[in-house]
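One chain of protein is taken out of this complex; the other chains stay put.
Naming follows writing order (A, B and C), and every chain is counted from residue 1.
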Amino acid sequence: MSSEDKKPKERIGVYICHCGSNIAGVVNVADVSKWAGDNLANQGVVVSRDYKFMCSSLGQELIQKDIKEQKLTRVVVAACSPHLHEPTFRTACKGAGMNPYLCELVSIREQDSWVHTDKIAATEKAKAIVAGGVSRVVHHEPLIPLKVPIHPATLIVGGGIAGIQATLEIADAGFPVYLVEREPSIGGHMAQFDKTFPTLDCSACILTPKMVLVGNHPNVTLLTYSEVQKVDGYVGNFTVTIRKGARYVKTADCTGCGICWEKCPKKVIDDKFEAGLGYRKAVYTPFPQAVPKYPVIDDINCTYFQKGTCKACEKFCPTNAIDFTQKDEIMTVEVGNIILATGWDLFDARRVPNYGYGRLANVFTNMEFERLSNSAGPTGGNIVLRDGKTTPKSVGIVHCVGSRDKNYNNYCSAICCMQSLKFAHLVHEKTGATVYNFYIDIRTPAKAYDEFYQRIIEEGTLFVRGKVAEITDAARNPGEEGKLIIQVEDTLVGKQRRIPVDMVILSSGLEPRAGSKEVAKTFGISCSADGWYIERHPKLDPVATMTEGVYIAGCVQGPKDIPASVAQGAAAAARILGKIQQKEIALEPIRATVIEEKCSGCRICNTMCPFSAILFHEDTMVSEVNPALCQGCGTCVAACPAGAITGTGFSNEQILSQIDGLLLLTLDKKKEAAVA
Amino acid sequence: MSEYLFYPGCSMESSAKAYYHSVMSVCKSLDVKLNEIDDWNCCGATEYLSLDITPAYALIARNLALAEQQANGLNTIVAPCSACYLNLSKADHYMHEDKAFGKKINTALAAGGLHYDPGQMVVRHLLDVVINEVGMDKVKERIVKPLTGLRVAPYIGCMLPRPDYNKRYSDSEHPYELDDLLRALGAEVIDFPLKTACCGGHMTQIGPDTAFELIRRLISSADDYKADVLVALCPMCQMNLDAFQGQMNGYFHTNYHIPILFFTQLMGLAFGEKPENLGFGSEFVSAHEAMQRIGVQTPLPDAAKPAPKKPAGLPMPPARARAGQKITIGNEEASK
Amino acid sequence: MTEETKPFEPVMIGFTCNWCSYRAADMAGISRMKYAPNVRLIRLMCSGRLDPTFVFKAFAGGADAVLVSGCHPGDCHYATQNYKAMRRFYLMKRVLNQLGIESGRIKLLWASAAEGQIFANEITKFVEEVRALGPLNWNKTSAEIPVETKEEVTA
Partner (left out) sequence: MSEKVTLVDPPSAGPVAHEDLSLLNEVSLCTPGDSHLEMCIQCGTCGGSCPSASAMDHTPRAIFAMLRAGMRDEVMKSNTPWMCVSCYYCTVRCPQDIHITDVMYTLKNMAIKSKMVQDSTASDFSRTFISYVKNYGRSFEIGLAGIQNATHLKLAARLPNMIPMALGMLTKKGMSPLPPKRIKGLDGLKKILDRAQELEAE
């Protein structure tokens, strides 16, 4: 391996970034830079510098100047993670006339200065990392990015407010959108809400016009009652398999007149739209303003499907639109980009035994209350107890149910404070009841939110700072009989209180959708331990994912309110529109290639490839990699017993020499001896 | 036949003999063999932990070490007392989780020639074993006299479902295991809201005002629900609610009368055992009337006794003790 | 501190995949979680790219231990390639063992992009384990190295 006597063939520049004090605070950057210049000269290092911020324009110019003046053929930057600034330094090199793939960025921040405290050990590790980068960069090859065309259509999964916003942005810009929604109608959770904070405008009034626009848009193919089954391909060219559920209603003939659900004899508790507080029929649309207007027959509850007789809907349908023979339909669509906006599920409050939900009749969840308060809801907007008639005289609203709690979900659900304040207002306005809000902290950090909090205080809502310990019907003191007693420490007083109320509303938190992990797998993206999808960068790229061409918007990324969901929907759409307008996309040229002369035709690699990118030529008895299908994982490279497959960007030479470098086997031995 | 190591705990030999006899009777019916750990010692209840942590855990761990020594292929210790159960599982849990702590306790044990490998023994309460190992099917098979018509308040108390290091119970606040068992016996089970509330613990000895209030909450709630009896599964809970019910009534000027029975006493009845052999009659608040309602004759409470000559707490003349020993003799005969 | 009393600091090479474990390392960095500085990472696109010769090369070059890490089973960015890595891992472990290397010197770690904490903790743990094994000693006869007969089924 020793190349002591050989003259190095490349001229390499090494640049050590201080990143302010982020790196320089732990790693002695000047020492690393000097060490690299002294000890790696045998590898071809001709310049080694350290600089305050390599990613700044001055830092980049420094590299460019050296490339030109020192005739550098390779560049190694030791700074942050390549996932952050690899494109920056590649572009800088390209600007100075060097092939961008001849630049190597090694991480001495995320993998060194930020994770270690021992300054000497961290400096030594930085030297090894730089040595690894230098010995690797020698074997880099000039590459040309792969260009692939981008299909102009976009798939949007989830028809809540985030998905609706994204759909309209893209469709209005003139590009086709497939909007897939699992439920019979789009609208999502927002369609269930009564009022929206902090302005208290009616949720349906601001949502339904957008739903109608989606339903009528010439560029939108609306696929409700449908689910994505499979996603193949890659950015620009995804092939998506969608299962369209059988509605048992011919949408071409149906006018949405509503006679079918009027005549249907089968009443079902509606645990979705009405949150279990109301009923629907076996043939139904979730709510009157549903888009599309066509109903579905719920075959699990339909008398005909279960018992073989009834068909009342069919008999009464004026347009003969009912079709009991419909089957689920499988369709495939081609799209260039995907947005996931599948939203959230409500935390199941039954999991908190001390709050008694499911055991104590007058403990309600937030979604139940939304329906209770909604004038289109099961009580016509009357806020009443579970008996359906009694108006409560006192109501307790409990914050943080299932949130900020290591027993359940550790995160803050973000919307509950404002939602609870909204509930306090609605209860106060509609019933005049005494309202208590039980909170740990009030979090109102958005435009006009804290003002709303002030308003609720002014309206006379009583605030008790303390996480509710238990809700019970076991009366202990006079005045508690027949009431729900909220037992809590009023932490500002430092005393335990027992507050009897008629009704309790639990502000249950937001959870990732059940099955979010499976959906993540289908789309090839990652999921946090909680189940929320991981964005490309938590601050600077919140709507993209690690997978090119797949974006996320709304609560699928983490709990958020309506304005934030809308902003993300629009942001994801803007990102995609930018891509579509470029018409093609440059992909990392990391691909495997079979060297025909070395291939023995054993076909071991053929079955290794999950993308079926390797074909076997029966005539010549060799395998070949189709670069359009290859994703560059390199498994075949590792598997080939003959070493006949090479992988660009991650060749055996590159990695083996990086190992040498990391183990400091490449050092200038004479220098080392001199030091010793 | 299933076999377990058995840690009875001190109360089973003194204040909770009714529990002891009924446990033995029920286990016999269910083909459960209990091998009492030889030379076990007191678990220290909640008292030693209050004084000195290390000796407290060493005291508990001595039992675990003995159990491991005598295991003979078994790995489960059954404790019928909730406090003993919790202490044993707590010691095992922390010795396992906190390795340095485990080492420290073993250093102490070594002074007595003992050693315990954390995680080796599994500690379970009798209720858990009955429900999850013996199984409800077998319990149902044994029932010859269902408790039809008896309204019971299932009372679990604190230390069984909490902190529940090994997540053995359905819930830490409203577990349903005891309800299911009692329902299987044919009793009418109320949805007792305070089923895991505190009985007062040692407060009866150090802060009676607090203890009486805690006892009142439980008794009055059971009374609100018109329970005939309250069913306990811990000697301490039974003692507090039964023996102090009278004093509590005096303190609050109330007149509650809720008999407190062990779950094994009711199981024994349903299995057809004679009430005398299950420790009936040893309760302060007599269950006679409640049991008569479902056609079971339990021994009548003893006739009023002459006033004692000495205040409580000091040793009593042996003659008094003999009167109570009848039960023991009766049981011995029955087991022959 | 004299040379003799200095604790042995193992040198370790870690192979990470671009999508999960390298990002777990990034996440550990972003969150400033601390771990032992003994491991030096190499980024591969996928744990499936791990050619066993890389591992042999690392040991031959003086590494005291090798970490192989990738996405959790079922989470692979390339569908199923981490399963292939897993199979190779067990084979490698056996071969290395027969060559006279304690099987405790190679470790397989699944870490998702969100699991910076797990990544950091596991590295610190691994360093301690290897420190206990001492420096890699090729001159040991294979008889001195216990040959593992049992293989754990899952990592």
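The definition used in the following text is that contacts are C-beta pairs under 8 Å (C-beta built on N, C-alpha and C of every residue); 3 or more make two chains touch, one makes a residue touch a chain.
In this text the structure is predicted, and so the values were computed from the model without any measurement.
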For the chain not depicted, the shown chains it touches: A, B
Among B:S15, B:Q120 or B:S170, residue touching the chain not depicted: B:S15
Candidates B:S2, B:Q70, B:S170 or B:Q247 - the one touching the absent chain: B:Q247
Contact residue for the chain not shown (choose from B:T46, B:Q70, B:Q120 or B:T254): B:T46
Hidden partner chain, residues of subunit A it touches: 354, 400, 404-407, 440, 465-470, 487-491, 494-496
Residues from subunit B at the interface with the omitted partner, ascending: 10-11, 13-18, 39-42, 44-55, 57-59, 62, 93-94, 97-98, 101, 104-105, 107-114, 158-159, 162-164, 172-173, 197-198, 200-203, 205-210, 214, 217, 243-244, 246-247, 250, 281-284, 301-302, 305, 307-308, 311-316, 318, 320-321, 323-328
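Keep in mind that, in the parts below, only the chains that are shown with their structure count from here on.
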Subunit A-subunit C separation of Cα centroids, rounded to whole Å: 30
Between subunit B and subunit C, centroid-to-centroid distance (C-alpha), Å: 51
Residue list for subunit A, restricted to those that touch at least two other chains: none
Residue numbers of subunit B (touch at least two other chains): none
Complex contacts: residues of subunit B adjacent to subunit A: 171-174, 191, 193-194, 217, 220-221, 224
Residue numbers on subunit C that touch subunit A, as the complex places them: 9, 11, 13, 19-20, 22-23, 25-26, 28-30, 32-35, 37, 40-46, 48-54, 57-58, 61-63, 74-75, 77-81, 84-85, 88, 112-115, 120
Interface residues, subunit A side, partner subunit C - complex: 81-83, 107, 109-112, 114-118, 121-122, 124-125, 128-129, 132, 521, 524, 526-529, 534, 546-547, 590, 608, 610-611, 631-635, 637-639, 647, 649-650, 652, 655-656, 658-660, 662-663, 665
